[in-house]
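All protein chains but one are shown in place.
Labels for the chains are A and B, by order of writing; each one numbers its residues from 1.
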């Protein structure tokens, strides 16, 4: 446990050294925040209370999305490229023989990275959004706490999905195509482009049940206090459920891959 | 003979900004190259050595036109490199030891075809040069292998060939033998000697391996802190620094320190002993004396480390 804490700290520190990249990312998040805020304003002007949100909630959703984009790695990134490079170069064989668990090790670095990016890339865009637009910030400090818990679960679900995608590099030789595809699906089905509660009919029901919903839609609903009481418990159960299922799937795939490496010698 | 490379008081100054505390930033000038002058005649093979950060790479980058000097005059084949970088590029070849210019996922052959078209090499010249490189560097079986499947040594040979297809007048080599196995090193050295002898290509190489210099270069230049501190033969360098080679002797059993005139035993560890002797003298008489007087299992000669030689030279003799 001590080891993984140290790994997480080093993940945090590593991203903290990319100062220019962080500032550049904040700038880009802010620009996208403005573009989406204007389009949502036009949309909610036409249909107030669309998807059960009022305009303020919709705008809050926009800026939450920008604030969480880097932390939850909704477009992919983080450990993914590095792990894929190690698989491609064969260095992964070394990792597999080390006395640490591969999945836990990478999850720890991801948690460290996510914490830095939540602070470094989330706070400023959210602050700018709150200055320019009227956002619905939670009144109760307890909601902030639930929100943070939900974000941690979101990071874990996001990690589990991308871990599966990265492991595909064992069979695909060049995994960047799949990573890109996974990033695009994530943007769409997390609600980043359009909140999932605006998705109509069956499509909406399916989208809200998929793991990507756990990465932005659910934390946003917790933040907006759309999920309270039993609903809040349901939200956490939904996120935790996907987390467990996907992490377990990652373990299975990892052991299959390990056998492949052992047999083929990397 | 005309001078192909001319440097007169060449300088390169970098502005380095460093964080000094939370908000404050310090500006500092770093003189990476601090007034260097030398000439290299056409057809010479020169070693350019020095500790890490001494200014070797900066010099090479200025010679190739990658960096603009802050002061002084610099000419390669009569061309000012930074002003006419692309014109110069046709006349020089560059090999960066650890950065391949070959196409990772494609066969070696394809990378050479690109070089041919990029440098507009006439067909007959290209074929002739390629054939020669393939033969001398043993590349014939590698030509259709994707570069990613080549070993480090094979890739380095491939890179050197790529740098020579357009008949450059000067070849710059940045650590050409770093990380290579013994066989690859030998092949690379033999090839460079041939190219220099047969094509008259001028070669400037940086290295951490003194054997490279010993086997290839009559002349060696040493740079330290941006200044040229030595320019002459390798023997002279050893003489100035009184550097020593080491004979490692494995005996059949533990014995008291070996005593042989012309050497001194510097270390004893069980049946293994280390004998130091001047780098300028031959190892043969000492080896013969040891073999004669002691029960020998194995022995090997170690060249002095380049850093040691330079450090000794800078500090005047043995006192390091």
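Please note the rule applied: a residue touches a chain if its C-beta (ideal position, glycine included) is under 8 Å from a C-beta of that chain, and two chains touch if they have at least 3 such contacts.
Simple rule for what comes next: contacts and distances are computed from a predicted model.
In the listed set "Cytochrome b", "proton-translocating NAD(P)(+) transhydrogenase", "tRNA uridine 5-carboxymethylaminomethyl modification enzyme MnmG" or "ABC transporter permease", the entry agreeing with the UniProt name of the missing subunit chain is "ABC transporter permease".
Among A:198, A:213 or A:232, the one in contact with the hidden chain is A:198. Only one residue from B:101, B:190 or B:211 touches the chain missing from this view: B:101. Within the whole complex, the absent chain has one touching residue among A:92, A:187 or A:253, and that is A:187.
Not every partner is drawn; the one left out touches chain B at residues 14-15, 58, 61, 64-68, 70, 82, 85-87, 89-90, 92, 94, 96, 99, 101, 103-106, 110, 114, 117-119, 146. Chain A residues in contact with the hidden partner, per the touch definition given at the top, are 18-21, 23-25, 27-28, 31-32, 34-35, 38-39, 41-43, 46-47, 50, 172-178, 180-181, 184-185, 187-188, 193-194, 198-200, 203.
As a convention for this text, only the chains that are shown with their structure count from here on.
With centres set at the average Cα position, the gap from chain A to chain B is 49 Å.
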